[in-house]
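I have a structure I would like to understand better, so I am pasting it below and will then ask my questions one at a time.
Excluded from the complex is one protein chain; the other protein chains are retained at their positions.
Chain naming follows the written order as A and B, and within any one chain the residues start at number 1.
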Amino acid sequence: MTAVVAALARRSIRQTFRRPQFIAPILLMPTLFLAVNTGGADSATTLPGFPDVAGFLDFELAGAMMQAAMLAGVSGGIALAIDIEIGFTDRLLAAPIARPAIVLGRLGATAAMGLLLTAWFLALGFVFGAQVQAGAAGVLLIAVLVPLAALAFGSVGTALALWAGRASVVQGIFPLVFVVVFLSSAFFPRELLSEPAASVADYNPMSFIAEAVRDPIIGGITATETMKGLLGIAIVAAIGSVLSSFALRHRLRSA
Amino acid sequence: MAAIEVDNLQRRFGDEVYAVQGIDLHVDEGEIYAFLGPNGAGKTTTVRMLTTLLRPTAGTARVAGYDVVHDASDVRRAIGVALQEAALDPLMTGRELMRLSAVLHGIRGKESRDRADDLLARVGLTGAADRRIGTYSGGMRRRLDLGTALVHEPRVLFLDEPTTGLDPVSRASIWDEVRKLNDEGTTVFLTTQYLEEADQLADRVGIIAGGRMAAEGTPASLKAEVGVPRLEVAIARGDIAAAEEVLGRHGELLPTRAGTVMITLPGGASEVAGIVRALDDAGLPVESLDVVQPTLDDVFVVKTGRSLEGDGAGEVAPAAPA
Partner (left out) sequence: MTQSIAVTGALMRRALNEVVRVPGAAVPGVIAPTIFLLGLTAAFGKLTEVRGFGGPDDYISFLAPVTLLQCAGFTGAATGVNLARDIEQGWFDRLLVAPTPRVVLLGGVVLSAALRVLMPVAFLLTMGFVFGLNFPGFDGMLLIVVLVPAYAIVAACWGASIALRFRTQAAGPLIQSVMFMFILFTASYAPLDLLAPWLEAVARVNPVNQVIEALRAGFVADVTWEETWPGLVTVTGMTLFFGALALRGIQRTGR
């Protein structure tokens, strides 16, 4: 199965990087948002209760990476939905390969995208003066957490694709990405959010993940934040996996 | 006045791709002209230039008396176009598309409604007129496409591969419609990769290959240019050698499969009766005989060195020489 997953992952990665309309929303939009958020809300660091940061960019980087990771997950779902629409998935289902390989191959591209966006935003941050306070260990931790988060979001995108079978439906989810991100501490400290966002953010796995990624940038690595981040990733991945499994079974039954 | 007059028409894409390398052609008013060639020969590029969608990089073309570059609006008023790749909006109904086409050509109000109804009836889509085009079959879409091209009663109708992908029944119905239009005076310029279509419909045929004109003429004259009919005879009983001796007096012997004799038939099918009598007199009764006419594919092979039908690549033995 490893060879099959690798082959399908290679295909998915090639596909992703050959279609600018797929990469651009994942990197371009969060980058523009990062620029606007940083430029527009720069004065927020003077608010009482705002964490002690070198600059608002340091605070905001995690949010940009989370937004991009989520978009990467949805884009993976769109690509899978296109495969279903054009019949490529049927071709795989008729082949003697393990069913999970079909999904895992697609998620391989999402993980690769997660690594790319991590490198992109860290590089961008460094160019514009951000610092990772936890040093190389912090960079390493971020390089693990963000791709894992992308994978977890990818499992939700996969579930949606398997259920809907149409790219246009999966694409319609894009606004919800922003809802999840806004109702978390990805862009602003939890203590300074307005209601009802503040209450929702307390339970939103996105908050845990964003704070775990932010931790090494603005402070040091703390076990609690890291564990909470991993828990958030696990929650999303669990939801995505269960839904994917149901959706795949439903698709196979109705094929 | 010529319906279409083309002089050294060229189209280059970028610095290296010459899709059309200087073609000349002439289509009289009231003709059906078939533009024949394989995929990639330059047919669609030529049609796009003649219908003002693409600007020639060199040469001139006049359609209905108007220059395609300098009098493009006049050309558009005089032509109807059904392109190979022209999409139909699946969210519109057939009637809505027909009415939109009417409006685009300056026909409005009640007149556009009446014209839409007439054309929908003409192409046999009255029953489906208020259904979304997304529910139409391939044949229905082509008929609708043809109908929209006729909404303003064009003088020259361009059809780019009008029956590609259609079943035989749908194809025949499109052919009937083309003939009817031509009977009513419309000049038809159609591109096709189907020999039978060119043979059946066209008054004259132009053959394009590799962006250049390879030949032009009536189907009969083109075929006569490259070959004469052949007669293939199977003898019911008797000596093949004896049959060859008899038949050899009426035409040139040609290689053929075992058990049959093939000769050229310079005089055409009218010689057949005499040949049969000669064989009979020689005690060689005929089991079967076939008069084989040269085909447009034979023409294509002679003019371009490759066959148009089947896979097409490589050399193919041409028809018997004239």
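What we mean here is this: a contact is a pair of C-beta atoms (placed from the backbone, for glycine too) under 8 Å apart; a residue touches a chain by one contact, two chains touch by 3 or more.
Only a predicted model underlies this, so the values are computations on that prediction, with no experimental measurement involved.
**Student:** Please identify which of the visible chains the hidden chain touches across the whole complex.
**Tutor:** A, B
**Student:** Among B:A3, B:A64 or B:L83, choose the residue that contacts the chain missing from this document, as touch is defined above.
**Tutor:** B:L83
**Student:** Which is it among A:M1, A:V36 or A:M227 that touches the chain not included here?
**Tutor:** A:V36
**Student:** Which listed residue (B:H70, B:R108, B:K180 or B:R277) would be found touching the missing chain in the intact complex?
**Tutor:** Within the whole complex, the residue contacting the unshown chain is B:R108.
**Student:** Out of A:M1, A:L47 or A:L252, which residue would touch the omitted chain in the full complex?
**Tutor:** If we include the chain that is not displayed, A:L47 is the one touching it.
**Student:** Take the complete complex as the reference. Which residues in chain B touch the chain that isn't displayed?
**Tutor:** Residues of chain B in contact with the hidden chain: 48, 51-55, 73, 76-77, 79, 81, 83, 85-89, 91-92, 96, 99-101, 103-106, 108, 132, 148.
**Student:** Suppose we count only contacts with the excluded chain; which residues of chain A make the list?
**Tutor:** Counting over the whole complex, chain A touches the hidden chain at residues 19-21, 24-25, 28-29, 32, 35-44, 46-47, 56, 168-169, 171-172, 174-175, 178-179, 181-183, 187-188, 192-198.
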